[in-house]
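The complex is shown incomplete by one protein chain, all other protein chains being positioned as in the whole.
Per-chain residue numbering starts at 1, and chain names A, B and C are given in the order in which the chains are listed.
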Amino acid sequence: MNTRYKQRLAAILSALALVCAAAFILGQKVHAASGASITGAVKLSGTAPHMKGIDMSKDPYCVKQHENSPVKMENVELGSGGGLANVVLYISEGLTGNEASAVPSEEPTFDQKGCMYIPHVLALDVNQKFKVITSDQTTHNIHPLPAPGSSNIGWNKSQPPGAPPIESSWKAEEPISVKCNIHPWMHGWHVVVKGPYAVTDDNGSYTIKNVPPGSYTVTAWQEEFGTQTQKVTVAAGGAKADFTFKSK
Amino acid sequence: MAKFFAVTIFAIAILSAIPILRHTWWMAPDISTHGAPIDEQMSETMAEAGISFLASQLILGLFIWKFSNPRSGDKIKSFPGGAKAMVWAAFLLVGTEVLALGVFGAKAWANVYFTAPSPEAMPVQVQAGQFAFYFRYPGPDGSFATIHPDLISEANQNFYGIDADHDPDAKDDIVTAEMAIPVNREIHLLMHSKDVGHSFFVPELRVQQDFVPGLDLSLHFTATKIGRYEIVCTQLCGLGHYNMKAYLSVLSPQDFDDWLKKQAALQ
Amino acid sequence: MHDMSAHVAHHAPPTSFIRKHIFSLDHKVIGKQYYGLALIAVLVGMVLSWLMRIHLGWTNYAIPGLHFLSSNGAPGNVMTPEYYLQLMTMHATIMVFFVLTTAPFAAFGNYFLPIQVGAEDMPFPHFNMMSFWVTFVGFVVLIASFFVSDGPTLGGWTQYAPLSAVGAVGGPGEGMGVVLWASSIAIFCVGQLLGSLNFITTTLDMRTKGMSLWRLPLSAWGWFITSCMGLTAFAVLMPACILLILDHVAGTSFFVPSNLVLNDQLQPHAGGSTLLWQHLFWFFGHPEVYIAIVPGMGIVSHVLITNMRKPMLSHRVLIYSFGALAVLSYMVYGHHMFVSGMNPVSSLAFSFPTLIITIPSTIIVLIWMGSLYGAKLHTNTACLFALGFISMFISGGVSGFFLAQPSTDIMLHATYFVVGHFHMVMGVAAMFGIFAGTYFWFPKMFGRMMNETLGKVHFWLTFVGAYCIFMPFHYLGLAGNVRRYQAFANVDYMAHLVPLHRFITISALLTGASQLVFLYNLIHSRFWGKPATDNPWQATSLEWSTPTTPPPHNNFGDKLPEVFHDPYQYGVESSVGDYVMQASPEQVSSGHDEA
Partner (left out) sequence: MATTVHEPPRIEPPHERSRLSAGSGNGGRSLVPADGDLRRIKDYSPPPSATGIWVVMASITMSFLAFTSALIVRQGSASDWHHLTLPRILYLNTLVLLASSIALEVARRQVRSFMAGGRHSAAYPTRWLYITLFLGLLFVAGQYFAWLQLRAQGLFLATNPNSSFFYVLTAIHALHVSGGLGGLARVILRLNRSILRQSTLDATAHYWHFMDGLWVYLLLLLWMKL
């Protein structure tokens, strides 16, 4: 293999390593040492669809966890100023093979707390390891349902209180719906993408870090409203891309 | 050895009978209008079963006590009356016994299942699925929206596959995870399963009925006592079977209306 | 084809180890093989029940090392709900099919039916050998399902459709697990059909001179009637399993109705009938209960008579009652489906025969007890287990009254009451039959006596233990405790029953452990027990007239015995004592009548 490639790879890997280290130390407030980043906000225009309340009465334990805060569906989470949470943003075009194939080393956790999934949407890189943990004293079963015919293989495992975390990863790009059969209202997503990604926070803002300069197509995915794309050109100073979903 | 055996049998027989007689573990008190004959039938059966149980265990023990450890001298005797006596005993005692049970039992059963619900019975729909019950009240218009299986989605809390956009009946349907009914009002329960076999069991209501996928079954009952009871699934339906339950609230008519309003708001 | 000369020709005793001990045509070896299979199966089944009981008593207690059995089923040694159900299903399947059917029927029947009728083998030895090895394959296939990706099926031994037929979408083990289960059972059916064929023809065609049907011992009658039941019952279960497998692998819809939605996915199947499976299954399922218990009844009667030193009040009435049980058992299966949405009228139609079936059962019990009157009872271990059988059969029987009536069944259906009922009447009782048979026939099978003291210890622990385990089940049921739950904590009205469950768990562990006494006794006596005489119990039937103990390859040497007497000539004065053997020409005034 040629040296240029080697150097590039080394650069990326070191960058990744740095980012991880930084992330490890500074938690969320990290700014990537190298590589620019794409930032922006996702908003919802029009009236937000009505989110039904969730009645957990079949399992008293779950009810106890939410005694003084009624729970609603999380399919559409509106933050202050119409910001749309739980939107996954990723680069769908323009990445060269090796940025795409680089797999982040950190292992996000998918927690079951108060009979809800935290986070509701978990974005993952292809082959990125993740942990499913439970903070509840009731048994859950985790049942990801990849689309029929996808190369991801679905599974259905129970996690009694005190059971160790379930470690796993996904082979192919795909938004995978995750449910708990024991608590039918429990519903979340594993959104598997290639390359750098970000998930909007409660105000709908996001930052995709470590994007080398170049021109890309950024895609925003939302479980109810589907996807939107934008072409962006990333300079050294990074780039901005806002999205607006229209509610029906 | 044999005497010891006899004593053991006595002990076991009596010890087993005590919790039954003291009702240490017993059926929950009946809150239904149709339950009385069932309870009656239960205690009659218990009496007859208990008597046959104790009697035969004691006789068994007695004979073992008396006729074991033979000395070489004594000769065997044959039971006076021989086999004929036994056959007659079986036919007369047990025959009449089970026949009586059968007939009264049939009455109690008919009382539950051969009567049609009265026209003003309140319709409530229950759908069983892995692993929860969901209930549906028709709302003011008194008609249920059509179920579209392809629209059923727990992710969107559309448990009944209601087509809210096009179905006029859909707007006021009330779907709940908990069942509430007004006290002393006959309920006409319309049962169906969305996936596999389940069952609807409320001990206090003296009601147990399977959900049979592909069949629409119905029950009717009247609860006579305000309180909060449990509906459990008794038909193995999968890994969450043990956790498939719902609460049944029997409310005063006033409370029931309030409850219904509250639920309507949550839709 | 098979006539006797053929047998003589080909029954030169085999010499090679394989033909002698593995692919043997000798009914005695095959009987022992069946016994061995049952022994392995019962150990597996018992361990499974321990795991279940521990989990029920102390939910989410980490059982050390459990994750070695299944890392998915027991992450961090904590049993998952699906794994509990999978263990439960396997426990039931193994016990019902590979223990309660094989041991009292196939094992003892194979060994002693030909000897008791005075034949030197079954008419179709090759079928007999196949019958065992096919059954063995069935067992292997069943066990194999422990090792497929998401484990064995969790559908319960009744495998109600559509849960059993929708495939993997129904939950862990509902895909490959069910296919393996159904295949295993279908294979098992083939084995038992071959066995029944041999049993029936042996009884009808192979009886020696003077051995009329009425002169057959009660044990032989038990096996004969059972084989007739097996012939019809298993012939119905097999098609059901085939259809179930097709629903899985071929995408047919025999048992899966339209418009099922699982995991928010609309299922492709259409139009199937879920009740169809229940009808087919229970048409087999109820006779199966009697397939498990009738051989036990026969064995127990046989053992009792020998130790009472007097015949039953009536040989024939007992046989007629066995027959009545067999016939009625086909008319009552609907009582398993009272709450299945069957037409309420047919519920009543099934209720009455079910109640009526108590009459032959009562006759049997009364004749046993009436015969005890005036007996000279020798309470050796075999006899104790026989008596224990009666006690258990009574206790398990009376609870049938409740389940036979739809009105009371409403309260008890699918509760622990049912579990207690069938464990006592077909589980423990049948087990006691097996034990009685073992202690009684062991000397003949292995030429050595079993240790009486250990035997009695084993009996007391088992007898008391069994009551401690299964009596409380009835109380739980009355309190509305639903069966097939892996935990009760989250149902308020069941939560307070957990202490009783713990008591049951402890009893189960102790009783289970006490079976090791039996196991030790079995193995130790096999090699070091004191040598047995040809007729240690001074019994009359033909298995005690064999020239050697254990019997030679063709059972009776070069001459078949001739039968001169009814099977149970006790309480008479003869040259040998208070009995006359069937095969001895000695004429004595029989001290009683054969009604």
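Operating definition for what follows: a residue touches a chain if its C-beta (ideal position, glycine included) is under 8 Å from a C-beta of that chain, and two chains touch if they have at least 3 such contacts.
This one's a predicted model, so the numbers in the text were calculated from it and none came from an experiment.
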{"item": "Missing chain: touched chains present in the view", "value": "C"}
{"item": "Residue among C:D26, C:E82, C:E120 or C:D150 that touches the chain left out of view", "value": "C:E120"}
{"item": "Residue among C:A74, C:V166, C:L275 or C:V572 touching the omitted chain", "value": "C:L275"}
{"item": "Footprint left on subunit C by the chain that the document does not show", "value": "1-10, 120, 123-127, 193, 196-197, 200-202, 204-215, 231-232, 234-236, 238-240, 242-243, 246, 250-254, 257-258, 270-273, 275-276, 279-280, 283, 558-563"}
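Convention: only the chains that are shown with their structure count from here on.
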{"item": "Contact-richer chain pair [A-C vs B-C]", "value": "B-C"}
{"item": "Distance from subunit B to subunit A - Cα centre to Cα centre, in angstrom", "value": "47"}
{"item": "Interchain centroid distance [CA atoms averaged], subunit A/subunit C, Å", "value": "56"}
{"item": "Rounded Å distance, subunit B centre to subunit C centre (Cα mean)", "value": "29"}
{"item": "Multi-partner residues of subunit C (at least 2 other chains)", "value": "80-82, 171-172, 264, 487, 490, 492"}
{"item": "Residue list for subunit A, restricted to those that touch at least two other chains", "value": "59, 138-139, 141, 158, 177, 179, 181-182"}
{"item": "Residues of subunit B touching subunit C in the complex", "value": "1-2, 5, 8-9, 12, 16, 19-20, 24-28, 37-38, 41-42, 45-46, 48-50, 52-53, 56-57, 59-60, 63-64, 67-70, 74-79, 82-87, 89-91, 93-95, 98-99, 101-102, 105-106, 108-110, 112-114, 129-130, 149-150, 152-155, 161, 194-197, 199, 201, 203, 206-210, 212-215, 217, 230, 232-243, 245"}
{"item": "Touch list for subunit C against partner subunit B, complex", "value": "80-82, 85, 154-156, 158, 160-163, 166, 170-172, 174, 257-262, 264, 266, 272-275, 308-310, 312-314, 317, 339-341, 344, 347-348, 351-352, 355-356, 358-360, 362-363, 365-367, 369-379, 384, 387, 390-391, 394-395, 398-399, 401-402, 404-408, 410-411, 413-415, 456, 460, 463-464, 467, 471, 475-476, 478-480, 482-488, 490-493, 497, 500, 570-571, 591-592, 595"}
{"item": "In the complex, subunit B residues that touch subunit A", "value": "129-133, 154-157, 159, 176-178, 238-240, 243-247, 266-267"}
